[in-house]
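Omission of a single protein chain aside, the complex is shown with its protein chains in their original locations.
Moving on to chain A:
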Amino acid sequence: MTGDSAASAPGQPGTRAGRPVGRKTAGSRWGHLLDGGLLRGGVQGSPVLRLFMRWVRRPLLPVMRLWRRNIQLRIVVTTLLMSLGVVLLLGFVVIGQVRNGLLDAKVKGSQSQATGGFTAAAQQADSAATAAGNEGPDPGGDSVKNVSEWMSSLVESLSSGGQGAFDVVTLSSSGAGAERGFGPRASGGVDPTLSVPEVLRDRVDDGAGAAQSYTRIVYEASTGKESQPALVIGKQVNDPYGNPYELYYLFPLSQEEKSLSLVKGTLATAGLFVVVLLGAIAWLVVRQVVTPVRMAAGIAERLSAGRLQERMKVTGEDDIARLGEAFNKMAQNLQLKIQQLEDLSRMQRRFVSDVSHELRTPLTTVRMAADVIHEARVDFDPVTARSAELLADQLDRFESLLADLLEISRFDAGAAALEAEPIDLREVVRRVVSGAEPLAERKGTQIRIVGDQQPIVAEADARRVERVLRNLVVNAVEHGEGKDVVVKLAAAGGAVAVAVRDYGVGLKPGEATRVFSRFWRADPARARTTGGTGLGLSIALEDARLHGGWLQAWGEPGGGSQFRLTLPRTADEPLRGSPIPLEPKDSRRNQELNNAGLHLGGGSKLATVPVQTAGENVQTRAPIELRPTGATPTVDPTALPGDGARVVPRPTGAAGGHSDEEVDDEAGDTGERPSQGGAEQHEQGEAFRGR
């Protein structure tokens, strides 16, 4: 449907014709804008454009990050965009309404005016024709001049009635005008041919009714007037000689246009204000919400960083205040709980410490008394003398048990502190070995140290490392069945390691991970005869952990065992591997593989090859070669490096005399007496008594 829809008859309401005009104009303008490519993602496809977009987007990245992170910005921008949309929509609707209202009135007025004009023109033609008829038939030459004059006067008279509110144009009907000799005429300096659109002329030519259209009035150059929008209504009318010509009324719309632009300007200003104000309001409103949220976030961060006394400021009773109160309550409870836990932990430590003191003082008295009695036992009768011996011996055991218990509870309370400094592990090993020498002699065991050609230095707590190694060596000697014990040292990468190898009964499968358990007994039925506390290896494990190191065990039934302590060379450095493989080269499985000429064959069952020969092997073995820990495999899937706690089965300990006394005398440090590992409890009773 086009804007210049024909009104079938003058006088009929032009509303239908008018409205579409306005709406169409607006719609097509929008359409143009849309088609113009703003929203038509015309970017895809072209690589050049894509590159350009990337280039454009790079500086935008920080803005986008801000967009993602800043909720206030997001809300304000969204509000701005949405209110802009609403205002635009509103503006267009209002402007459309105003335009329609203005034009409707104009069109109605113009149509009645034009209808009147057309009637007047027809009457004048009739009266002129009557007059001419009275004068007699007019020869052709005259009539042309007459019509021409009449036409001019008609235009004059018609336009004079409007007082400039409209102009009148006459055009000869197409085809006929030229030969009949009169040209276009117009009032008010209007260019007749340019001002009337061709389409309208065609329609006027075709039909008998009036037709209307919008156009622009173009004035002749001599008048110097600007062209202006107008409504044009035309109709075919007959001149006095019955020949048809076209009569047009042109109504300028400049007044309406002025009003419309005024309305537009007002609306635009108002809209702009509204948008800006809405943005500002949104900013303020969001700020009210966002500020406390940000404060809460900041305080939450500080709380989690450990500053538990941080609180939100709470004012008023609104939702934000409720949030603040809830937050503060949460922080309060958190602080309380943490405080309670801390208090509990402190109390626990305090309790351990107090128990330590309270128990130790009477124990000291008992101990001294027992010693005095023990010294004097030669004067007693045999029964009393034996009682004195038992008393003294069991006091030793009680003491070491108490010491170990307290040590373990110190670890549990997290009160154990590492005093690491660079130490040479060779010295520690030598001290430990010389300390264990008397025990070894009694058992007929030789202790050999391998790999001590170079200093093995690591940042470690000498006291703790010595305690661990003393424990391992004494255990090895006790369970070694008189066979040799080899202490190996090695350093590689960021780690140092000490492995204690014995060729005793070894570890039984199925007892994995249990050697380090507290009070673990290899054979519960005979457990109570031992002098060991059952805590030695647990403490050793804790000591290793405190260093960030590993303590691991390997063993095969009847083939001996190896305990390996791996420590990081510098404190705080995580361990990745150990310089010594957990399963020794001279394990029966490895030997079997070697004999078979295989090196990494799988699935061999443990053979019953005699274990000895290992002793010789060891001596000829050169400094330990580094083998990745990952390659120590097949021992037990649980014996993975990494947590230091995993262990391979260990068998029941070897029989052996309990030589706690000697070792401790050597060590002379009751606080750190070596505790025999959990596995050494066989025939201890006899050995004990026999001492």
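Throughout what follows, a residue touches a chain if its C-beta (ideal position, glycine included) is under 8 Å from a C-beta of that chain, and two chains touch if they have at least 3 such contacts; residues count from 1.
Heads up, the rule we're going with is that contacts and distances are computed from a predicted model.
Between the listed names "DNA-binding response regulator MtrA", "Branched-chain amino acid ABC transporter permease", "Molybdopterin-dependent oxidoreductase" or "Sodium:pantothenate symporter", the UniProt record for the complex's undisplayed chain reads "DNA-binding response regulator MtrA". Of the options A:Leu51, A:Ala165, A:Met368 or A:Ala596, the residue whose C-beta touches the omitted chain is A:Met368. Among A:Arg311, A:Arg431 or A:Arg518, only A:Arg431 touches the chain left out of the display. Within the set A:Glu198, A:Glu419 or A:Asp572, the residue that contacts the chain not displayed is A:Glu419. Mapped onto chain A, contacts with the missing chain fall at residues 353, 356-369, 371-372, 399, 410, 415, 417, 419, 421-424, 431, 435, 457, 462-463, 466, 666-672.
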